[in-house]
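Encoded as structure tokens, here's the structure I'll be asking about.
All protein chains of the complex are present and in place, except for one that has been dropped.
Let's turn to subunit A:
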Amino acid sequence: MSPRCVQVGVAATLLGMITVESLTKTYGRGLTAVDDVSFTASTGRVTGFLGPNGAGKSTTMRIIVGLTPATSGTATVDGRRFTDLPNPGTEVGVLLDASAQHAGRTGREILTLAQRTMGLPRGRVQEMLDLVSLTSTEADRRVKDYSLGMRQRLGIGTALLGDPHVLILDEPANGLDPAGIRWMRDLLRGFADQGGTVLLSSHLLHEIEVIADDLVVIGHGRIVAQGTKADLLATAGTVVRSRDAAALTRAMEQSGLVFTAHADGSVHTDASPDQVGEIALTARVVLTELRAADGAGLEEMFLELTADTQREGAAA
């Protein structure tokens, strides 16, 4: 990224930054849900927290907002622990599980309870209902009759109610229809562009690829990659194909390149297309394909990075 971005990062280090340092959470019987996790989510940026189900995303977020005690390590927002914030809802908007609401309350009542807790003007409730496009009839229905998409909208409304400058959202796109996903993407983009900080988790690769500026990829409780989306995509390497795959891999092996040969005959390596092309020329191997591995984008990277740690079949 450009040096200007670094300057912005330095200028905005304090307000709204989420800092997670060496966070570890172990349960009895040696189960480690979160293992030495460190990352920051910066002001003015959307940080995507990506990982297969059960990777530790939710646990990390729950620790950040003080619902789960950490075994060791710290998590701070604005340099303060979440539990030290005097009125957290007005600084940090949180949506961890849209279905975790009393089924017998109406949507409007749930917003009203949050509005009263935070001590906000009454009008905020209707403002939020308008913002998340819940009609008056819908708002007066009980949450047990809500679709998951409506619950997500209500949850996002609750998170934004206190006009926070930080958003922490766990799988907010779940259950939203395509129009809803587009709406949420624009909403979060606008929030970040106004200087807000967004940390959102997802196992939906394409969704996060579209919206995130920075990525933190987690698998089995450990961070397996993090950085700007641009950087992470740039390191995706090269895809190369030859009519004589054996000769190609032999040549790459001799040059000391690390690579993966796939069943379809393509070979994937971290080296640049330049390097691979030169090696092929020297070895006099005819290439049928040589390109930067950006076709499948993040998905390829994600699957690759989490292949050895993910649970079987959990990456859906």
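Just so it is clear, contacts are C-beta pairs under 8 Å (C-beta built on N, C-alpha and C of every residue); 3 or more make two chains touch, one makes a residue touch a chain; residues count from 1.
Simple rule for what comes next: contacts and distances are computed from a predicted model.
Missing chain, UniProt protein name: "ABC transporter permease", from among "ABC transporter permease", "Glutamyl-tRNA(Gln) amidotransferase subunit A", "Bifunctional protein PyrR" or "Lactate utilization protein". Of the candidate positions A:Val20, A:Leu50, A:Ala75 or A:Leu96, contact with the unshown chain belongs to A:Leu96. Interface note: of A:Ala114, A:Leu129 or A:Ile218, the residue touching the hidden chain in the full complex is A:Ala114. Between the chain not shown and the residues A:Pro86, A:Pro178 or A:Gly256, the one that touches is A:Pro86.
For subunit A, the residues touching the absent chain in the complete assembly are 2, 4-5, 7-8, 11-12, 15, 43-45, 62, 65-69, 82-83, 85-91, 94, 96-97, 99-105, 109-110, 112-114, 116-119, 142, 158, 163, 165, 186, 189-190, 192-196, 210, 213.
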